[in-house]
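Only one protein chain is missing; all other protein chains are in place.
Chain nomenclature is as follows: A, B and C, assigned in order of appearance, with residue numbering initiated at 1 for each chain independently.
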Amino acid sequence: MASASAVDTREIVRGQLYLADMDGWFSHVVRVRFAETDAQGIAHHASYLVWFEEARVALLAAVAGGYPAIRARGIEALTTGVEVTYERAAVFDDVLTVEVRCAEARGARFRYEYVVERDGERIATGSTRHATVDATTRRPVRVPEWLLGDLLSGSTQSSGS
Amino acid sequence: MASASAVDTREIVRGQLYLADMDGWFSHVVRVRFAETDAQGIAHHASYLVWFEEARVALLAAVAGGYPAIRARGIEALTTGVEVTYERAAVFDDVLTVEVRCAEARGARFRYEYVVERDGERIATGSTRHATVDATTRRPVRVPEWLLGDLLSGSTQSSGS
Amino acid sequence: MASASAVDTREIVRGQLYLADMDGWFSHVVRVRFAETDAQGIAHHASYLVWFEEARVALLAAVAGGYPAIRARGIEALTTGVEVTYERAAVFDDVLTVEVRCAEARGARFRYEYVVERDGERIATGSTRHATVDATTRRPVRVPEWLLGDLLSGSTQSSGS
Partner (left out) sequence: MASASAVDTREIVRGQLYLADMDGWFSHVVRVRFAETDAQGIAHHASYLVWFEEARVALLAAVAGGYPAIRARGIEALTTGVEVTYERAAVFDDVLTVEVRCAEARGARFRYEYVVERDGERIATGSTRHATVDATTRRPVRVPEWLLGDLLSGSTQSSGS
């Protein structure tokens, strides 16, 4: 999954490990459920956070053995922040591509970025922030090396319905 | 909460404890959230299960010290079945009264009944079935006497937003 | 999609059109989202109604040009009843097969049946009832012949993530 060049483009800047290359983007496809629409006739804005999460889980499954594997090692990833900008509405039965990448990881903190597209047109962007904690003590633990390496070397794979 | 007459109307029939009196009904008020509507302009049919659950939790809080108290005693109540009949649509911002009562309890099994009303008009009815299990072993445990007594003696209290 | 034999097994009994053959079952795959779990560590019971709906929409897409096409003809399908029996819990990331078929259609009324399986083991069953109405007047309209024929002749196709 990880090409040498992808690794080479990482830069360590003031203790932060950035993933600068575009190869880190992972594509996940969702179809808008009827239950996700609202009385404005469009997908409710909270649905995007659920799609982001589904895409993030699919990315982890592709590059790090899956979120269940991470939890099996006693690590939980808490969500500490989210941000979404909506550019165009999505409607029932739309097929959307959620592009996701791990944009930054430092210590016990992660940040993912997202672009939602429909037929090649961008309809929303966003990001989520996370902290890894020990599942038992709930205390912060550094992002494990094996996870960090896999995530930041990225993937161009895709998944979806 | 429990009147003597309410207790008197209980009948034990073939090992089943029925609550026959109407005083067992408990009222809980919900207001339809925008996120609960769908592109048909009405409250999505799955929302009713969430309202039923909220009403059930409010009933337990009134008569049995609350669901958290039950969980603190090492008991979980699993949902084993649901059934809803929709008579009229609810729309955004509707104020609904969810009437709930524990209609039956036997061994490790419970059944609740629900009536949803808007301005005194019935818009839906339903029921849910539950089984009590040990929170650790997940094995069935009989509904505790203290819980059974409180639930079946009912309440005419109400709660809500 | 419809084999001759599938059509032959339909029976009209007391004005009701039943679909008796097993070929009518359509398979749709869902993966349990983290957002669909609850604090009991399992998929929340209301999630099944959303999966049923997604499976129903996929069936309609396969045999009747899709729900958007039906709405384009000025017909809405309201949900008038649901029923679910839960046999085993589903957990995060489980891959589930939702089998769905249109079990009955009469006048303006439909009924679908569902079986949810994980690794070939049944974990839940259910059914939903629907009424077709004119999208503008909201008055009942008979299930159109073209839709009825397609639905009841069934499909063995599958879809899903």
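Observations on the model:
In this text, a contact is a pair of C-beta atoms (placed from the backbone, for glycine too) under 8 Å apart; a residue touches a chain by one contact, two chains touch by 3 or more.
The shown structure was predicted, so the numbers you read here are calculated from the model rather than taken from an experiment.
Here the missing chain is touched by one residue of B:67, B:86 or B:114, and it is B:67. Contact between chain C and the absent chain runs through residues 34-35, 37-39, 41-42, 44, 46, 91-92. Taking the complete complex into account, residues 33-35, 49-50, 53-54, 57, 66-68, 92-93, 159-161 of chain B touch the chain not shown.
One chain is missing from the display, and on chain A it is touched by residues 40, 45-46, 49-50, 53, 76, 78-86, 89.
Keep this in mind: only the chains that are shown with their structure count from here on.
Comparing chain C-alpha centroids with the centroid of the full set of protein C-alpha atoms picks out C as the closest.
If you average the Cα atoms of chain B and of chain C, the two centres end up 27 Å apart. As a whole-number value, the distance joining the C-alpha centres of chain A and chain C reads 32 Å. Counting partner chains per residue, chain A shows two or more touched chains at residues 34-35, 92.
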